[in-house]
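One protein chain is absent from this view; the other protein chains keep their places.
For reference, chains read A and B in written order, and residue numbers begin at 1 within each chain.
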Amino acid sequence: MSLANPGMPRQRHPCKNLVLYFHDVVYNGQNAANATAAIVGAPQWGNLTILADKFHFGNVVVFDDPITLDNNFHSAPVGRAQGMYIYDTKNTFTAWLAFTFVLNNPQHNGTISFIGADPIMVKSRDISVIGGTGDFLMHRGVATVMTDAYEGDVYFRLRVDIKFYECWGGFKCEPLFGCEREDNRERDMWRMNRRHVRSTADD
Amino acid sequence: MSLANPGMPRQRHPCKNLVLYFHDVVYNGQNAANATAAIVGAPQWGNLTILADKFHFGNVVVFDDPITLDNNFHSAPVGRAQGMYIYDTKNTFTAWLAFTFVLNNPQHNGTISFIGADPIMVKSRDISVIGGTGDFLMHRGVATVMTDAYEGDVYFRLRVDIKFYECWGGFKCEPLFGCEREDNRERDMWRMNRRHVRSTADD
Partner (left out) sequence: MSLANPGMPRQRHPCKNLVLYFHDVVYNGQNAANATAAIVGAPQWGNLTILADKFHFGNVVVFDDPITLDNNFHSAPVGRAQGMYIYDTKNTFTAWLAFTFVLNNPQHNGTISFIGADPIMVKSRDISVIGGTGDFLMHRGVATVMTDAYEGDVYFRLRVDIKFYECWGGFKCEPLFGCEREDNRERDMWRMNRRHVRSTADD
């Protein structure tokens, strides 16, 4: 039996875990060569090279940020974080995130999409992992986001701790199956299925 | 046995239900103190203080709206609705919504994220509940949206009736398990699991 802890309700831990960093350099009118992000929407009182007054409320930023395995901006990127964020409160710093990790490296090939509220001033914030493709086909989960570093309004680095609770093909961490490796589960499912087929045939 | 209706296919009803209201006050150049939303994108024929001609087609609005338990704008907020909407048709009023409920109150602590088309002139519209965190971790479902009130182009109030069909940890309303309370399901799963373990051990 491959179930890690037979006969007992299982802990709910992730079927897959991934920690990645991404680096955002906002265009400010003078850093065209290095910028990975640009302000593309602003409220009436804003403009497109300086984040707006009132806690940047209403700024829309489009980005194509390098993803790295560690917190070093100069590490070799393992993919790109692409999408948008919005500053969305006028009396504190909060953002709303909607973006996709595009991973293309020996370890991971596929995309992971995220959406959620980002109360920036809180140390650790959870957003939703809403879908994936390739190696992450049909994956869902939660990502814990932390601001790992920032420099004024131009640079920030986010640490993203992705916990998938639903992996390929509906593989989940549930009491019935625990959090086994997928091929173990295949085998167990096959056994259950065979049993189901046999007993149904008896009806 | 805790199954509500053993031996029969189950009704598909939600594992959790939540009705909330949120209130949107669009900035029009004169209501800075009260505004909870701002126009941040407009088509070439528009501007950032008046919703554009052609049914506001192309307007992008960022919002941070109070959520209340009833339809009273002055009720104590139980959270914030944060994100964006877009007016997206040029010959009628339709919007596209992408936002997150951030709930932080004695009853609920967590986020719920939504996406979908909002044909505003239709009385009741369904959008998708695509993910959640905290109390709503891994939740999915559907939300029925109704315009509960509006005042010109500046204020509207939406009633959001959220029906979760998938709750924590893959708990679903399925024929096999019905829509039991989660701890009942835990118990049943544990029993099934034990049985599975026992019979597999016989192989």
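Everything below uses one rule, namely that a residue touches a chain if its C-beta (ideal position, glycine included) is under 8 Å from a C-beta of that chain, and two chains touch if they have at least 3 such contacts.
Everything numeric here is computed off the predicted structure, so don't read it as measured data.
> Specify the residue from the set B:V26, B:A42, B:L103 or B:L158 that touches the hidden chain.
In the full complex, the listed residue that touches the missing chain is B:A42.
> For the chain left off this view, which of B:I50, B:L69 or B:A117 is in contact with it?
Hidden-chain contact among the options goes to B:A117.
> Return the single residue from B:S75, B:N109 or B:S128 that touches the missing chain.
B:S128
> Of A:C15, A:M84 or A:A143, which sits in contact with the chain we cannot see?
A:M84
> Which subunit A residues would touch the chain omitted from the figure, given the whole complex?
27, 29, 35, 38-41, 47-49, 60, 62-64, 80, 82-84, 98-100, 102, 110-111, 113, 115, 130-134, 137-138, 169-170, 186, 189-190, 192-194, 196-197, 199-201, 203
> Touching residues of subunit B against the unshown chain: what are they?
Here the touching residues of subunit B are 1, 3, 6-9, 12, 40-44, 57-60, 86-90, 94, 96, 98, 115-117, 119, 126-130, 140-142, 165-166, 172-176, 188, 191-192, 195.
We take it that only the chains that are shown with their structure count from here on.
> Expressed in ° and rounded to a multiple of 5, what is the rotation angle of the C-alpha superposition of subunit A on subunit B?
The C-alpha superposition of subunit A onto subunit B needs 120 degrees.
> In whole angstrom, what separates the CA-based centres of subunit A and subunit B?
From the centre of subunit A to the centre of subunit B is 20 Å.
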